[in-house]
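Submitted below is the structure of interest, expressed as structure tokens.
Omission of a single protein chain aside, the complex is shown with its protein chains in their original locations.
Labels run A, B, C, D and E following the written order; every chain starts at residue 1.
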Amino acid sequence: MSRIDGRTAEELRPVTIERGWNKHAEGSVLVSFGDTKVLCNASMTEGVPRWRKGSGQGWVTAEYAMLPRSTNTRGDRESVRGKIGGRTHEISRLIGRSLRAVIDYRALGENTVVLDCDVLQADGGTRTAAITGAYVALADAVAWAQERKVVKSKAQPLTGTVAAVSVGIVDGTPLLDLCYEEDVRAETDMNVVCTGEGHFIEVQGTAEGAPFARTELNGLLDLAVAGCAQLDGAQRTALGR
Amino acid sequence: MSRIDGRTAEELRPVTIERGWNKHAEGSVLVSFGDTKVLCNASMTEGVPRWRKGSGQGWVTAEYAMLPRSTNTRGDRESVRGKIGGRTHEISRLIGRSLRAVIDYRALGENTVVLDCDVLQADGGTRTAAITGAYVALADAVAWAQERKVVKSKAQPLTGTVAAVSVGIVDGTPLLDLCYEEDVRAETDMNVVCTGEGHFIEVQGTAEGAPFARTELNGLLDLAVAGCAQLDGAQRTALGR
Amino acid sequence: MSRIDGRTAEELRPVTIERGWNKHAEGSVLVSFGDTKVLCNASMTEGVPRWRKGSGQGWVTAEYAMLPRSTNTRGDRESVRGKIGGRTHEISRLIGRSLRAVIDYRALGENTVVLDCDVLQADGGTRTAAITGAYVALADAVAWAQERKVVKSKAQPLTGTVAAVSVGIVDGTPLLDLCYEEDVRAETDMNVVCTGEGHFIEVQGTAEGAPFARTELNGLLDLAVAGCAQLDGAQRTALGR
Amino acid sequence: MSRIDGRTAEELRPVTIERGWNKHAEGSVLVSFGDTKVLCNASMTEGVPRWRKGSGQGWVTAEYAMLPRSTNTRGDRESVRGKIGGRTHEISRLIGRSLRAVIDYRALGENTVVLDCDVLQADGGTRTAAITGAYVALADAVAWAQERKVVKSKAQPLTGTVAAVSVGIVDGTPLLDLCYEEDVRAETDMNVVCTGEGHFIEVQGTAEGAPFARTELNGLLDLAVAGCAQLDGAQRTALGR
Amino acid sequence: MSRIDGRTAEELRPVTIERGWNKHAEGSVLVSFGDTKVLCNASMTEGVPRWRKGSGQGWVTAEYAMLPRSTNTRGDRESVRGKIGGRTHEISRLIGRSLRAVIDYRALGENTVVLDCDVLQADGGTRTAAITGAYVALADAVAWAQERKVVKSKAQPLTGTVAAVSVGIVDGTPLLDLCYEEDVRAETDMNVVCTGEGHFIEVQGTAEGAPFARTELNGLLDLAVAGCAQLDGAQRTALGR
Partner (left out) sequence: MSRIDGRTAEELRPVTIERGWNKHAEGSVLVSFGDTKVLCNASMTEGVPRWRKGSGQGWVTAEYAMLPRSTNTRGDRESVRGKIGGRTHEISRLIGRSLRAVIDYRALGENTVVLDCDVLQADGGTRTAAITGAYVALADAVAWAQERKVVKSKAQPLTGTVAAVSVGIVDGTPLLDLCYEEDVRAETDMNVVCTGEGHFIEVQGTAEGAPFARTELNGLLDLAVAGCAQLDGAQRTALGR
């Protein structure tokens, strides 16, 4: 049984990772998972937030947002409403945690990287595309800082690689990398963030319809680990490793 | 090897569930997991939010908050700062999703239940205590509404039971129901929400230190499922089932 | 003619003052005036606000809030609305002023006490219960700081005692310590804050219905002074003085 | 012993009440108590807030604010800070309550009066000047509405008159109508709102320094009642009664 | 063809400039252009914003606001809404830019002038009246600071004079200094800020109805330059130059 867009259950959508998209940012990646397009800009600045000053350690944080018409129906602009919604907060925190998992703060030194992940067009999986793209932008920003001796440590600030993918059960079948239409119909929805070695950084599974059994959870994890491995390959190719 | 408070790895802290704590709310529970105390008030009102009017379906939502001095160091009051933090948003959403998973909206009819979970004293596991207590408050509010024919359906609006517990790996050992001191030291931290049948409603695992392997994930899930089963028993006892 | 709850006109509701309610706060009191329950936590920290640095003087301030379902009908959470209402502001300021009236800033030294008064259940008189309970929490926090030499002065930072009570005219009769139902029906409503010596710290009287005459004002003040004297006794008993 | 500005203890500052100051408002009064100048505009509109619709009753409310440089040192603009301070809230509520005390809501019909009291120059007593001026603006707005049959009732919507004055104890002496310099030095500060008959609408006394005794309170009330009677005369003169 | 108020096309409304209106401000001007009245207070303080510290240069900024009932229909108070509207922002920025154009920052030294322009009564042209009045208030504040040696430079901080006026095309005719009724009917609306020498500081023209041709633009500019020259005269007279 094939999917809406003809893919098999364990197939990713076409993934593109375009580096150097914005001329100002130290790392800038336009990532697409099918029709989902996210612009990930990494801004590297000297100095750290006040609570970390003098620690000799750096900091990495992220801000996620959707353009008002990145979705099928226009959403209100959060700046106009004067506050950030819960979903935005939640995803920004997830991206930040995911990337901090592969950072050696001491090697980074007292420098801060802010990852801005702005969804230009949404079609499901925006948070996983954001994490996958932000990793590449972060790698470019770190390399930029090493070249300019902004990062002075001989140790490598990036201790691993990170990619993320969504999986879900639709009509009883576990599927990899859901597009929006599949996402809406999913009974269970899971986002998984893995290192290149296939270890877990974050696992977030939610029963949208019926609660899910342990065997279903296991099936979804298998799919996700395999998907992240493919994304890891795409990241390596983009980075020319 | 025993824990800070003398528990074994797979042991919950003492759990108390006190119903009818507040005289105004339709359901009111003071739940404690050791020194963590959360007041869970369920407010049942006729009517639903605008986007749901005329659907014949009800709604359940939750708001979580911590009193400023529920923690060791006083935190700023979110009302004074004028905005809700990301963590608060995230947990409020988690509680709402968890309880909606066992609600039949049609059987509830066009009624709304708001679950206010206010942490009076925090010592780790506030979100899981909140979910576990809120379930009991919700059950009381639904029963209240059925008695008064506010809920008129013959079908039962509550389709199952929900409990939640945290698990984590501390010094390489998987532990159940972390207290604050353990939580701070955990390499991996996971919150699991289960139905009484042991199926998953929500699984959220985060690598705080090193990424975690599939076998570690499995060990944590085993602990959590067993812990939720015990909490399910405590809920049944409190409800006199 | 007896009152709704059988009290005489000059009788307080049952008053309880439970110290050490929260394990984190330097002073923590759960006070109840009948069904009104307020959790008063005193947080003592070294240092003062910027405008007071280097003065050698301390500071005391208060924040009052009601849990959303402390009242009969659920109220919106002020953190969600993004702003604090006028009533909340007014009461927070009243509590702060009342307690500052018995503080010797020099003896306190450059330390700050924040009094968080959170209403867990409301049935009239929440601000007067809050002041009465906050005094005890403040006394405990000051004692805590003296023991640990955080407060180093030999002079006593607490220069007196404070208690507060509401009075009002209902159906032409002056009554002490109004419960909610009486408060709603009162023509005149007054909150009085007194020292243990029976002097006034604050007198706030409002005509809710018809303006009130000087003789009525005098009758209310007599009732209030007597009520505060009883509360002063309850505070002394709680503090074991 | 004479005061800073040569007045006796029981003497008001020069009071002026200028009607028709703004050409747009239904009632517009520039009131001055010495150097304190407050512009009081009464806006009468048909209709009432949602919670009062269909009741046949009107509503009166007030908003108080200070221009940034109405004071000796420039204060931040509350619109720029994005929130209203506690003092502003408190005074707006006091003015509203004071004027509602002389309004017959049924006679007003479903009309709303908003009283904007903007302090153009401050020198102590801004809230009492605001109430005194706002009464005159309200009287003009009511008369305007009666002429145009916006208010249709034969009953008089204004059931009495209102004036307000501050009193305080400075260096042990009770003084009437404190200017800023006196206000800063006052041990006790009281604002009293009276009807023309000398009955109390609001009494708010605060110990700024030492708590005050009953006899002091009585002395202050005597001064305030006499001061309000003089202000009542000034209002009558301004209104040509 | 004469205008609503009998003026000719190239005639200003009666202009008054009253200095020293507020006793606290270093410069205080009540300016009126016909029924438009704006209170312009200049607050001079030592020190500059953080981004300018140590530069040896001063700063000038402005805040514009309308009292709620300065207009025919009462507008919501921006402090109550919790945010500043776009129009307010735009005009505040325009006033600030206009006055900075005649300031020598070095001669001003590290001092800041804030110009508060509060519209007490509006009848069209509030922003141009505000600029014209604020210039005089600024001149007074600078003179005040020079006398007290707060400004120590021998160079004159004020390098020129500034006045502003509105022009517009109504029923095909270019008119100077539009009152509200004309402004509403204008097809094209332009605000022009000039120096005393007749050079431009700011030109802002907007087609409210049909786009306007170059010849129309030229006609409007001619009118505006002549109007500003007259206002320059009124400013000089007020300042006794």
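Everything that follows uses one rule, which is that a contact is a pair of C-beta atoms (placed from the backbone, for glycine too) under 8 Å apart; a residue touches a chain by one contact, two chains touch by 3 or more.
Quantities reported herein were computed from a predicted structural model and do not represent experimental measurements.
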Counting contacts across the entire complex, name the shown chains the missing chain touches. A, E
Pick from E:Lys23, E:Lys53, E:Arg148 or E:His199: which residue touches the chain that isn't shown? E:His199
In the complete assembly, which of E:Asn22, E:Ser79 or E:Ser92 touches the absent chain? E:Ser92
Taking the full complex into account, what residues of subunit E touch the chain not shown? 83-87, 89-90, 92-93, 97, 101, 160, 190, 194-195, 197, 199-207, 210-214, 217, 221, 225
Contacts of subunit A with the missing chain: which residues? 22-25, 28, 35, 39, 41, 43, 45, 63, 65, 67-72, 74, 77-80, 82-84, 88, 114, 116, 118, 120-121
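One rule holds in what follows: only the chains that are shown with their structure count from here on.
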Hopping only between chains that touch, the fewest steps from subunit D to subunit E number 1
Can you check whether subunit B and subunit C touch via the same residue numbers (shared by over half) or via different ones? same
Taking the mean of all protein CA atoms as the centre, name the chain whose own CA mean is closest to it. C
How many angstrom lie between the CA centroids of subunit A and subunit B, rounded to a whole number? 28
Any idea how many Å lie between the Cα centroids of subunit A and subunit D? 59
Can you work out the whole-Å distance between the CA centroids of subunit A and subunit C? 50
Could you list the positions in subunit A whose residues touch two or more of the other chains? 82-83
Graph of touching chains, which shape: line, ring, star, complete, other? line
Pairwise chain contacts, counting only pairs that touch as defined: A-B, B-C, C-D, D-E
